[in-house]
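Here we show just some of the chains, and they stay where they sit in the whole.
Chain nomenclature is as follows: A, B and C, assigned in order of appearance, with residue numbering initiated at 1 for each chain independently.
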């Protein structure tokens, strides 16, 4: 991982933008690891910054969806970091419980739909 | 798949509860397929009914999380049915676009975290 | 896909062994597709033949595990082919229902364990 003091000016510029945008004193390990490939770091940060900015969905909803996908995929780092991010954005214990319940249920019924080879209802095609 | 007219009284009771709860004239193919195993049908419906009822999260947020997981898992039936359900619960085109963008980004960064073997930040452990 | 009449002698030898081992008049599309790469066809068949032969587990149990994994992965071809194979090996409707219920439940609790970041019980380490 590359710390700020050891970073090139290209990497420092990205780290500075992350710190400014998120109002944090240091960047997470994720960004320090990606800094080994400055072009990948910059592109990934620009995409994350754009996607996670409040839009049609607010910040906490976006973070809960990010968490839901990370839990479903079993990415340990991402579960830890996006649980923290979602809490910071306003996710309560009760909201966390609801996210987990929906993720669990979706993973169950996704497989039941696969296994029973359910044909798509014509009504859904028009959605 | 088992249609209402061919269903046992046990299956009909579940179908009736689905139609009443969702205020729909007929149940989706998913439930007609599950009806081959009445105990599985009943248990799955009771769980879905409980989990998807508005709680700490409202109906449209729950449906968008369900959709996000289904898209991430690549379940064709579930993507179609929960896109329809989320739209019915209030998801606009712009909200759908945001869900897709977050799901895509989460799937990308989940793998970057895996591949760079990023150690979990101590700060996340307290979240 | 490569049909028997168009196959090289190397491919025909594998097709003949599949037909003899399974006592079927023709091989499935899976093998006809793999026949584009004869070395891959031969190696895959030899592995499948060895793994799926009755051993500590009987044929129907092996086929149900194969089906369970295929349903969990969402592989359409494999779900269709291994549902057929499991039925041929003795899987009843009730057994199929049980497989689906277990696959669904495992996929749900796998995600709950991920999301709640449950630490492994010391007792399990000795298993």
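What we mean here is this: a residue touches a chain if its C-beta (ideal position, glycine included) is under 8 Å from a C-beta of that chain, and two chains touch if they have at least 3 such contacts.
Please read all numbers here as calculations on a predicted model, not as lab measurements.
In this structure file the full complex is assembled from 6 copies of one chain, 3 of which are shown.
Everything that follows uses one rule, which is that only the chains that are shown with their structure count from here on.
Distance between chain B and chain C, defined via averaged C-alpha coordinates, is recorded as 27 Å. Averaged C-alpha coordinates put the centre of chain A at 19 Å from the centre of chain B. In whole angstrom, the spacing between the mean C-alpha positions of chain A and chain C is 34. Residue positions 74, 100, 104 of chain C each touch two or more of the other chains. Of all residues in chain B, only 1, 28-30, 33-34, 36, 40, 44, 47-48, 51-52, 55-57, 61-62, 64-66, 68-70, 72-73, 75-78, 80-84, 87, 92, 94-95, 97-99, 101-114, 116-121, 123-125, 127 touch chain A in the complex they form.
Partner chain C is touched in their complex by these residues of chain A: 67, 71-72, 74, 76, 79-80, 99-100, 103-105, 107-112, 114-117. By the touch criterion stated above, chain B contacts chain C in their complex at residues 36-37, 39-40, 43-44, 73-75.
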